[in-house]
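Sharing a structure here in structure tokens format.
Omission of a single protein chain aside, the complex is shown with its protein chains in their original locations.
In this document, chain identifiers A, B, C, D and E correspond to the written order of the chains, with residue numbering beginning at 1 in each.
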Amino acid sequence: MAKKLKHPKDSFISMTELVLPNDTNTLNNLMGGRLMHWMDIVSAIAAQKHSNRIVVTASVDNISFRHPIQLGNVVTLNAKVTRSFNSSMEVRIDVEAEDIPAGQKFQSNSAYFTFVAVDQSGRPIDVPECIPETEEEKALYDGALRRRQLRLILAGRMKPTEANELKSIFDIKE
Amino acid sequence: MAKKLKHPKDSFISMTELVLPNDTNTLNNLMGGRLMHWMDIVSAIAAQKHSNRIVVTASVDNISFRHPIQLGNVVTLNAKVTRSFNSSMEVRIDVEAEDIPAGQKFQSNSAYFTFVAVDQSGRPIDVPECIPETEEEKALYDGALRRRQLRLILAGRMKPTEANELKSIFDIKE
Amino acid sequence: MAKKLKHPKDSFISMTELVLPNDTNTLNNLMGGRLMHWMDIVSAIAAQKHSNRIVVTASVDNISFRHPIQLGNVVTLNAKVTRSFNSSMEVRIDVEAEDIPAGQKFQSNSAYFTFVAVDQSGRPIDVPECIPETEEEKALYDGALRRRQLRLILAGRMKPTEANELKSIFDIKE
Amino acid sequence: MAKKLKHPKDSFISMTELVLPNDTNTLNNLMGGRLMHWMDIVSAIAAQKHSNRIVVTASVDNISFRHPIQLGNVVTLNAKVTRSFNSSMEVRIDVEAEDIPAGQKFQSNSAYFTFVAVDQSGRPIDVPECIPETEEEKALYDGALRRRQLRLILAGRMKPTEANELKSIFDIKE
Amino acid sequence: MAKKLKHPKDSFISMTELVLPNDTNTLNNLMGGRLMHWMDIVSAIAAQKHSNRIVVTASVDNISFRHPIQLGNVVTLNAKVTRSFNSSMEVRIDVEAEDIPAGQKFQSNSAYFTFVAVDQSGRPIDVPECIPETEEEKALYDGALRRRQLRLILAGRMKPTEANELKSIFDIKE
Partner (left out) sequence: MAKKLKHPKDSFISMTELVLPNDTNTLNNLMGGRLMHWMDIVSAIAAQKHSNRIVVTASVDNISFRHPIQLGNVVTLNAKVTRSFNSSMEVRIDVEAEDIPAGQKFQSNSAYFTFVAVDQSGRPIDVPECIPETEEEKALYDGALRRRQLRLILAGRMKPTEANELKSIFDIKE
């Protein structure tokens, strides 16, 4: 049986959250941990849509938080699968915050989460391939290999010298 | 006035959480996003203890989740500052999960979060230096520079070719 | 100064929620009250986007709940302003539920909430007009007057005999 | 076997809630959605008391919110079944808010929720008849038929021309 | 100005809670800590009603938990002030649990909480006297002195030899 194919748009999902008092620190700014909690939920749903399976969070890439998000702001999180590898999927999340009464909107940050699809007993199970369509999706698809090598190195499961894709970002001639 | 000095043990903090139904997915496993929420709180407290300031999450390094943590498990999160840079601090968090009735305990994962100390108007403010004492603390202190370069590169704020510390992990001869 | 105009699409907002244990009754079905809580948040954001103001819930029209939504389902709530009246706005919300692993998706229900835009002291303040564009938006715009008369009658603020628009649904010849 | 009879007072239930920060919007007023969540819980308990069954929310009638309820206020919700129809029950909820330190108390609003009693597999099951005792209960009992016709029409399950009870409120001569 | 008088019935308050998944342990029983949280809220409201002031919890008397309360049960908490002492008030709370579908209802436990009325800067402020009316209220009023002495002794603020009221329960002849 041929493996099922899916496109990034098939897993696209948009989630909106209103920043409430308990989500904020004493400066009335959204706490990073709450934002990561939301990122995990939206990206898990994207991975579910791609795989039609229960999914578990496998890893989170480096995230940086630049602009403070305020109490009362509306946070929009857009997620879609960028690439799949056997039973795992990489999901990109873009976060945007908006102070609607003030008419201000800004890109907050973006992140990559990876998920593994599992069956009812929690064993990994293969997922459809992810075929990029737009130019932006193709760039994300290509970058996924590089990010995966970095993840494997940081988790101590690949030797840096074997990370051919990754070397390019360090501008290394072999 | 001489800058204040602190040791990693001064910021050490241990937090315990019980995994409740709303923290779990349909397999009754702790959701990654909830764990990151707890990691953010415990590491923010460590950074507060080091700096005696309000702190905001600046970034989170790559985290990988290996073992599922179950409903009813007790999760222990230990955090301490590893190194400070002007107004920012790197905090290491070690997560351990325990199924007490079953007498099982395991290392779940570890992570690095960075925080910036701010004054009441949210402007960055200098923090005490962090002086490592034990061998393990010295290794964490040294590694902090490498991790910082990786963060700056991934955030597009440093060229890979300038990341001298980081190059060592890719075994690159100059 | 001419009054500002907006279109329904300007206030469109999509919110996604995952049904967690605390959202469910003892049959593991989403409780109606939790769903209404989410409906209120998403429609308040739509009204905020239309008015760029703080908004307060003024009324909720009759809602009927047909299909049970299960624990673990993903609920999508789409909202947009259908029409505005001075300081008030009617918002239509469409709710859809999905059991992703089972590949099942269904329309759950729809509802109309009205909001009043207020200034910082809580006083009502005028909002932009809402100009429908598509056929569906025009039908919603026309129906808004009828629904408004029903609301006013049910709140005891209009005599049934004055509700000319509404009479049409009772097929009444004058 | 004769069908069991119950009175409205048998299902009477009073619930009290304290308005906490996370229940409020940026004006420190209770959000309508949170209030509806509480209304759903209290009326579901009233319907459970009438039927001694698990119940599911079937519909909510038009609700209007007049007075803002403030952070720190105490909200009292009183509910009782007004009438039953086979497996469904109509519940009336009266909401009162109190600013205790200020010695101020006011009627906030009232609403009608309907519930269906179900067995363990979720199938509708007959409930006891509801026999009104006081004058007020008799008026609510009579009105229940009119409200039910309006619900059926709004849900598209009854033709307006068949709604004999309802016509009276539009002062229509036949 | 004569001091204001109030009766226990003036502060009476009834609160109802539905036991949800997150309130329970792995045996699906309500956790004691959640029940105490509810007891504190209901008794604080009773103390507010007596004093028309902001109140802070001063102490909690010995509580024993006898019967497990199950997931899905309805918990009713009734509270009223039994006696006041300058700025402090003792509140008695009676807790009852009900499995409505099973038609089972039982007394769970009772407890005494004390509160201090404070002004806006948090300083203690006198409260009305509490005049008991029924026999049961008079017995609670008399017992309040004995319970107060036990509290003071346990808090190390009274010598046991001075606790004349309390001695009676130990059957001591002087």
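Here is the rule we use: a contact is a pair of C-beta atoms (placed from the backbone, for glycine too) under 8 Å apart; a residue touches a chain by one contact, two chains touch by 3 or more.
For clarity, every value in this text was computed on a predicted model and none was experimentally measured.
For the omitted chain, the shown partners it touches in the full complex are A, B, D, E. Counting the whole complex, the residues of chain B in touch with the unshown chain are 13-18, 41-42, 44-45, 48-49, 52-54, 74, 100-103. Not every partner is drawn; the one left out touches chain E at residues 25-27, 29, 31-34, 36-41, 44, 54, 56-65, 68, 113, 118, 120, 122, 150-151, 153-155, 160-161, 163, 167, 169-172.
Although one chain is not displayed, its contacts with chain A can still be listed: residues 21-22, 24-26.
By definition in this document, only the chains that are shown with their structure count from here on.
The minimal number of chain-to-chain contact steps leading from chain A to chain E is 2. Mean C-alpha position of chain C lies 20 Å from that of chain D.
Distance between chain centres (mean CA atoms), chain A to chain D: 43 Å. Those residues of chain A in touch with two or more other chains are numbered 41, 44, 54. Listed by label, the pairs of touching chains are A-B, A-C, A-D, B-C, B-E, C-D, C-E, D-E.
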